[in-house]
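Below you will find the structure I want to go over with you.
Of the protein chains in this complex, one is absent; all others appear in place.
Naming follows writing order (A and B), and every chain is counted from residue 1.
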Amino acid sequence: MRPEKLSGIGFLFIALGLWEFAARKELVNPLLVPPLSRIVAVFWDLFSTGEMPLQIAVSMKRAALGYGLAGAVFISLGIVMGLSRPIHRALEVIVEMLRPVPPPVVIPVALLFFGLEDEMKVFVIFFSCAWPILLNTIDGVRRVDPVLLNTARTFRLRRLKTIWQVVLPAASPQIMTGLRVSLPIMLILVVISEMVGSTDGIGYFILDSQRRFRVAQMYAGMAALAILGYTLNQFFNLLHRRLLSWHWGMMRRNLE
Amino acid sequence: MLLLWELGGRAVTEYRLFLPSIIEVMGAGVQLLFSGDVARHFLVTLERFLTGYLIAAALGASLGVALGYFRLLHDLLGTVVELLRPMPSVAIIPVAILMLGIGDAMIVAVTVYASVWPILINTVDGVRHIEGALVDTGRTFGLNRRRILWQIILPAASPYIVTGLRIALSIALILVTTAEMVAGSKGLGFFILDQERSMNSSNMYAGVLIVAVLGYALNRLFVAIEARVMRWQHGMLNREAV
Partner (left out) sequence: MPILEVQGLSKSYRQAGGEVTLAIGSISCRVERSEFVSFVGPSGCGKTTLLMTIAGLLSPSAGRILVNGQEVDGPPRGLVLLFQEYNKSLFAWRTVLGNVRFGLEARGVHAAEAAERARALIELVGLAGFERHYPWELSGGMQQRVAIARALAYEPEVLLMDEPFGSLDALTRLELEDTLLRLWAELKTTIIFITHDIEEAIYLSDRIWLLSRRPSEIVEELPIDFPRPRHQVATRADAGFMALRNTIYRRISNPVAS
């Protein structure tokens, strides 16, 4: 392990130790900042009874649906818009009009249409993840090197085959970027939408814990969220490495 | 496209509640503007936004420079930062409510927390990317620590800092409106949600429109200011492109 990390970890433990100490000795209000040990205990409890995993599963189901739908719809749309100037021009106006809307503001609209159901959250996530995915896809398709397109032409590849065999793979790194950027957005919006309009899910859980003054539980929920975020990132990287192994290798070489 | 909305709204009267016609939305919007109702909410949101954003900018930039410049600090805090990063900033809202109640302080606090991250990370990145030669040049000229900071480090890292500030702009607006929705009694976020609850869809849409326009305007403002302040970089970029 690198020496820098060692000092970082050391500092972390010191900070955690201070927290425990301060909370126990009531240097800070233990109602607001419970001792670390209590939080860990509650965390463990929530996990072993299965309640935490349940809430996470509920949230993840919504998130995955919204994200997946956004990916399917907007990657396809992005390819079409990237390849066809007239279509791009036609739709550009709508995109530019909808883009500046901050995602959370869409929640009341979604509430109106879908109530407190899952669909509401799925829609919100779908809407919020749209733009990074769409714009990156369009950009990726546009930036495909003309030499590659000419190569397809000299081999007399037909239009559809060219898109599938050349344009898509060539644009895939950038499409991946769009998907990667949307990942944290997905997580943020599932939490927000659950805080504003839901009766379950991890976002609701954290807020509800606060309302019932189950403070340790609230912190436990936040920790779970952080772990979830980290796990999703790692998972995405793994996928990236698998699907785009060629690009992964190229990138690492450039970093050296 | 707008025409479609208009026609759709008029034709399907039973869905009037959900998708009022554009005219209605516009009408409601204008009415609101003149009645001063929305103006109040608008100003509240704007004030919270600016306060939060500016504090975050100052905090994020200074912390970022410190972390970027002082190896020791960076190593010490590195792990903690990496652990906190994956947690979505919005999760901090309940904690903030717990400690600060519901009101301006809480909203500004969460805005600051969320906005600090992109500024911090990008600033650290920028400072670390500064060519050693630049700082050494400063030393050769006998500049003291403080002057090196102001005259070399900050300008050199500024493109990165600006990137962080730009990202933080949208994040700050998102957090303010979100916090207002979750636990507020005024502000545009609250307003929009409230109108939805009262089934006042035209007002709700008008509110959404106002927020969108606000976001757009802030963005343009940022771009304009950035173009002025960062003129040197634009020139450089343009030359490279040629």
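Quick notes on this structure:
Quick note on the criterion: a contact is a pair of C-beta atoms (placed from the backbone, for glycine too) under 8 Å apart; a residue touches a chain by one contact, two chains touch by 3 or more.
Please read all numbers here as calculations on a predicted model, not as lab measurements.
All shown chains touched by the missing chain in the whole complex, by label: A. Within the set A:R85, A:R153, A:R212 or A:R241, the residue that contacts the chain not displayed is A:R153.
Within the whole complex, the absent chain has one touching residue among A:F21, A:F113, A:F213 or A:W246, and that is A:W246. If you put the missing chain back, the residues of chain A touching it would be 145, 147-148, 150-151, 153-157, 165-166, 169-170, 172, 244, 246-247, 249-250, 253.
Following the convention adopted for this analysis, only the chains that are shown with their structure count from here on.
Inter-chain centre distance (chain A to chain B, centres taken as mean C-alpha positions): 19 Å.
On the chain B side of its complex with chain A, the touching residues are 1, 17-18, 72, 74-80, 83-95, 97-99, 170, 173-174, 177-178, 181-182, 188-189, 192-193, 195-196, 201, 204-205, 207-208, 211-213, 215-216, 219. Against chain B, in their complex, chain A makes its touches with residues 3-5, 7-9, 11-12, 15, 32, 93-94, 97, 100-109, 111-113, 184, 187-188, 191-192, 195-196, 203, 206-207, 209-210, 215, 218-219, 221-222, 225-230, 232-233.
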